[in-house]
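To keep things clear, I will list the structure first and then write my remarks on it.
Incomplete set of chains, arranged as in the complex.
Chains: A, B and C, in written order; residue numbering restarts at 1 for each.
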Amino acid sequence: MDKKKFVAVIGGGQPSREEAKLAEEVGRELAKRGAILVCGGLGGVMEAACKGASSEGGITIGILPGDDSQAANPYVQIPIVTGLGYARNIAVVKSAQAVIAIGGSYGTLAEISHALQSGIPVIGLNTWSLARNNQQDKSIILAQSPTEAVNKALDLAASQKPD
Amino acid sequence: MDKKKFVAVIGGGQPSREEAKLAEEVGRELAKRGAILVCGGLGGVMEAACKGASSEGGITIGILPGDDSQAANPYVQIPIVTGLGYARNIAVVKSAQAVIAIGGSYGTLAEISHALQSGIPVIGLNTWSLARNNQQDKSIILAQSPTEAVNKALDLAASQKPD
Amino acid sequence: MDKKKFVAVIGGGQPSREEAKLAEEVGRELAKRGAILVCGGLGGVMEAACKGASSEGGITIGILPGDDSQAANPYVQIPIVTGLGYARNIAVVKSAQAVIAIGGSYGTLAEISHALQSGIPVIGLNTWSLARNNQQDKSIILAQSPTEAVNKALDLAASQKPD
C-alpha cells in the first residue's frame, strides 16, 4: 500500500442532499484514482464519502472522536478510536496530503484552519470562505465539481510529499 | 476566587504593533473588571494581553502546547503544560465563558471555530470574518475598541453561565 | 503568584474512606505550605484534596476531561475545560513539578506513568508498585503519611525547577 495518497474529506454531519451527493461522488472518484480516504468516521458528509469510496473498492479510514469503534459509519474499514473529542479533527487533516471540504459548519471550519495552519492544501466545494481584516483570504482552493476537487487534491498531494 | 469570569484572549504570535497594543489594553481592562485571563501562554497577542492584565493585578492562565512551563511568557502566573500541541487550543476556548480574538492567523481561526462550535461567544477586534456558501456568517461579534470588546465579553460571559 | 510550586494530587474517583482522608490532609498541607494544587477536577481523591486545600485558603486547579466546567468539584477554583477525555491526564501531571498519588486504579497508573516518563517525581501513598521483567522499579517514592508526602513533593519540586 506504499506511496498511496491520503486525502481527507471533511464536512458536516447533517449535510444537504446536494452536499451528500457531492461527498459520495468525491469518495468514488478518490477510490477510482487509488487514493485512500481519511475522514472523521461519523455520518453525513463523512459517511457519504466513505460510501462512495467503498462502492469503488477504495480504502476508508475513520478517525473517531469517541471511545467506541461501533460509532463509525458502516463504510469505514479502518476505524481509529481516539477518545480525544474534537482534537481528533487535527489528526484527520494532518494524516492527509490534501483536504477536500464540502459544506460544513464550525467543526469543518476548525479542520480547514488546522489544515491551512499545517500547510496542507484545502479544496472547497460549497464551503466556507474567509476574510481577514476585510481582505479576502484565498487559501481555500475552489472547485466547481467533485471531479475538479479530486483532480486538484491529487495534484497538490503529489507536490506535497515526494512520491 | 469563585464566581470569577474566565475570558480567553486569542491571536497571533506575531501581531502588528497595533494588535499588540489592543491586546495589552484588553488584558488591562479584563483585570480591572476582575475577570481571569485565559490564553495560549506564548508570545505576541498572548503575551501582550497577559502583560496588560498583570499590570492591573489580574490573574493570567497560559495553556501551553509543549512540554515545558518555561515556554510561558513572563506574565503567565498559572502555566498549564499540556504536551498536546494544537489540541491545547480547544482547552483555551473551552475554559472561557467568552473569547476575544485579536488579529491572528489560521491558529486563531481554529480557536474561533472551536469556540463557535462549543457555543462560546467570540468578540472580534481586527480579526477574521466568515462566509459560508457566499452568505456572511455573523457569529463573530465585532468590537471597535478594547473596552467595547471587554464589555461585550463580560456581558456575554454573564449570560453564558449562572453566577 | 510567581515562583509558586505546583503539585498534582492524583487518585481514584471512588477512594476508600482512608484514602479520602489522606487526600484531604495532603491538600491541607500543600495549601499551608503555599503550593498550588493541580488535579483532574472531579470527585473522590481529587475532591478531597481540593477540599483540604480550600480549607486552608489554597489555590486549586482542576483540569477536566469533559466539556463542562460545572463538572468540577465545588472546591475547584480554576477549572480548565479540555474536552480531551483521558488526554487531560497528561496535562495534569505535566503542569506539576511533583505528583502525589493516593490509591487509585488504572487511570491513576496512567498518570503515574506519564509523570515518570516526563521525569516528574511521583510520591506514593497506598498506591501502585511496579516491577519490570520481575525486577522492582523503585521510581515511585514511598511516603507513610500526608505530611511526609508533601515534604518530599515540595523538596523534589524545588530541585526540579530553578526558583
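Throughout what follows, contacts are C-beta pairs under 8 Å (C-beta built on N, C-alpha and C of every residue); 3 or more make two chains touch, one makes a residue touch a chain.
Only a predicted model underlies this, so the values are computations on that prediction, with no experimental measurement involved.
Colleague: How many subunits, all of the same sequence, make up the entire complex in this structure file, 3 of them being shown?
Modeller: Total copies of the sequence across the whole complex: 4.
The rule is simple: only the chains that are shown with their structure count from here on.
Colleague: Compared with subunit C, which chain's mean CA position is the farthest off?
Modeller: A
Colleague: Point out which chain occupies the most central position, where each centre is the mean of Cα atoms.
Modeller: Smallest offset from the overall C-alpha mean is found for B.
Colleague: Roughly how far is subunit A from subunit B, going centre to centre by Cα mean, in whole Å?
Modeller: 29
Colleague: What whole-Å value do you get for the distance between subunit A and subunit C if each is reduced to the mean of its CA atoms?
Modeller: Going by mean C-alpha positions, subunit A sits 40 Å from subunit C.
Colleague: So which bits of subunit C are touching at least two other chains?
Modeller: Only 67, 83-84, 87 qualify.
Colleague: Give every residue of subunit B touching subunit C within the complex, in rising order.
Modeller: Of all residues in subunit B, those touching subunit C are 1-2, 36, 59, 61, 63, 67, 69-70, 77-84, 87, 90-91, 94-95, 118, 161.
Colleague: Can you list the residues on subunit A that touch subunit B in the complex?
Modeller: 84-87, 90, 103, 105-107, 109-110, 113-114, 116-117, 126-134, 139
Colleague: Inside the complex, what are the residues of subunit A that reach subunit C?
Modeller: Subunit A residues touching subunit C: 67, 83-87.
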